[in-house]
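The other protein chains are all here in position, but one chain of the complex has been omitted.
Labels for the chains are A, B and C, by order of writing; each one numbers its residues from 1.
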Amino acid sequence: MAAAKIIPDPNYEERVRASFARQNAMATIGAELTLVTPGIIEIEMPFSEKLTQQHGFLHAGVISTALDSACGYAALSTIPDDASVLTIEFKVNLLAPGRGVRFLFRGSVTKPGRTIVVADGQAYAIGADDEAKLIATMTGTMMAVTGREGIEG
Amino acid sequence: MAAAKIIPDPNYEERVRASFARQNAMATIGAELTLVTPGIIEIEMPFSEKLTQQHGFLHAGVISTALDSACGYAALSTIPDDASVLTIEFKVNLLAPGRGVRFLFRGSVTKPGRTIVVADGQAYAIGADDEAKLIATMTGTMMAVTGREGIEG
Amino acid sequence: MAAAKIIPDPNYEERVRASFARQNAMATIGAELTLVTPGIIEIEMPFSEKLTQQHGFLHAGVISTALDSACGYAALSTIPDDASVLTIEFKVNLLAPGRGVRFLFRGSVTKPGRTIVVADGQAYAIGADDEAKLIATMTGTMMAVTGREGIEG
Partner (left out) sequence: MAAAKIIPDPNYEERVRASFARQNAMATIGAELTLVTPGIIEIEMPFSEKLTQQHGFLHAGVISTALDSACGYAALSTIPDDASVLTIEFKVNLLAPGRGVRFLFRGSVTKPGRTIVVADGQAYAIGADDEAKLIATMTGTMMAVTGREGIEG
């Protein structure tokens, strides 16, 4: 199969790290960037009792928050440096409870593009035994925007 | 069109409020239950700088967190009182930036059921002028589970 | 809530009908355009034994085919006449079996836009008693493209 070529902007890592640092939601959930490569991003965070749903597991929305950032930065790493990324939509499947000591979220670009970038994500719960378990998947559609153009119009 | 009948459990409101109170993620994002009716739930929250993405707007994942809870509790309000609700999957479309003074999230049951409940949600940003703007929609699939059965198997 | 304004191109109906006529898949499934208004399209088709899944009901993919066209033409009716519409993605929830004498598919624009248009769809099965039953919902994201630009890049 003909793979789509990803030619990263030379400053992709700096741009991803700077933008991530501005996402206050990432600090609030305790998330850190742990891998930044062209088209693949990883984010990790410890379990926190402040982020649970009613059974004491990580809330599906918090899983989605970290996956959305992972997919969005995977997209950002592949586009020109005068563009930013907006999430148009995403879908998340919750495969198992968000029960773990730590969590790892990976976002990968499935389809690069000038305007539309599609990324897929996986969320893993890591137990006290260091075993990783797939707990959720995401498919997200991102749009590269430049200048003042926005998703509003 | 033949509408699906929703016959609520008499204690639906108490169950929804008790479960919501156990979702620590709701307190963390400052969300409150503001409407609890059979099949329709509303959640509201103020804007917070701790929950932003890189442009200073509400993070799409936080919008999803509140929408998922609204849809989940809409489902919970329609099922027997010995069952709980798990989110199987959801999709969110982000229609406009999460820019506002407050936010309102509505979840409504589109298709009640014994095992599978489908709910739709809308997120609104409310400006300083009190105008509400639709910023996101969700479709979520929930499963009613009883006893020890879970989404894991 | 501030509703998004849809200002249709004066020739929207002619463009929608001409494009629909070129979609050979619509003739193959027996679908006809039965409502063309700015932002809302309806398509109808009779049940056919050639389009079933394993239990003899309308295949979920056929339901999606008609919903995608309904949503796509709802989008097309709202954009300038030099642009065409590509489906970026859609999600379908199957709420009840595709069992009926006829089927009606409605697509409506939820969020108009210059580049990205979001549309929602409903599919109804109509029984011998003329009762309509909601059998599926769709949310689709469409992109307006002009000139040689395409979803490929």
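Keep this in mind: a residue touches a chain if its C-beta (ideal position, glycine included) is under 8 Å from a C-beta of that chain, and two chains touch if they have at least 3 such contacts.
Small disclaimer: the values here were computed from a predicted structure and weren't measured.
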Open item on the list: One chain is left out of this view; which of C:Asn11, C:Thr28 or C:Thr146 touches it in the full complex?
Closed with: C:Thr28
- [ ] Tell me which residue among B:Leu67, B:Ile88, B:Ala119 or B:Met138 touches the hidden chain in the full complex.
- [x] B:Ile88
Task: On chain C, residues whose C-beta touches the chain left out of the figure - done: 19-20, 22-25, 27-28, 49-55, 59-62, 64-69, 84, 86-97, 150-152
Open item on the list: Using the document's contact rule, name the residues of chain B that touch the chain not shown here.
Closed with: 88-89, 91, 113-116, 118, 139, 141, 143, 149, 151-153
TODO: Go through chain A and note every residue touching the omitted chain.
DONE: 1-2, 91, 93, 95-96, 110-111, 118, 120, 124, 131-134, 137, 139, 141
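Please note the rule applied: only the chains that are shown with their structure count from here on.
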TODO: Tell me the angle, as a multiple of 5 degrees, of the rotation that maps chain B onto chain C over the C-alpha atoms.
DONE: 180
Task: Length of the line joining the C-alpha centres of chain A and chain C, rounded to whole Å - done: 31
Task: Centre distance in Å when chain B and chain C are each reduced to the mean of their C-alpha atoms - done: 27
TODO: Would you kindly tell me how far, in whole Å, the mean C-alpha position of chain B lies from that of chain A?
DONE: 22
Task: Shared-contact residues (touching 2 or more other chains) in chain A - done: 88-89, 91, 151-152
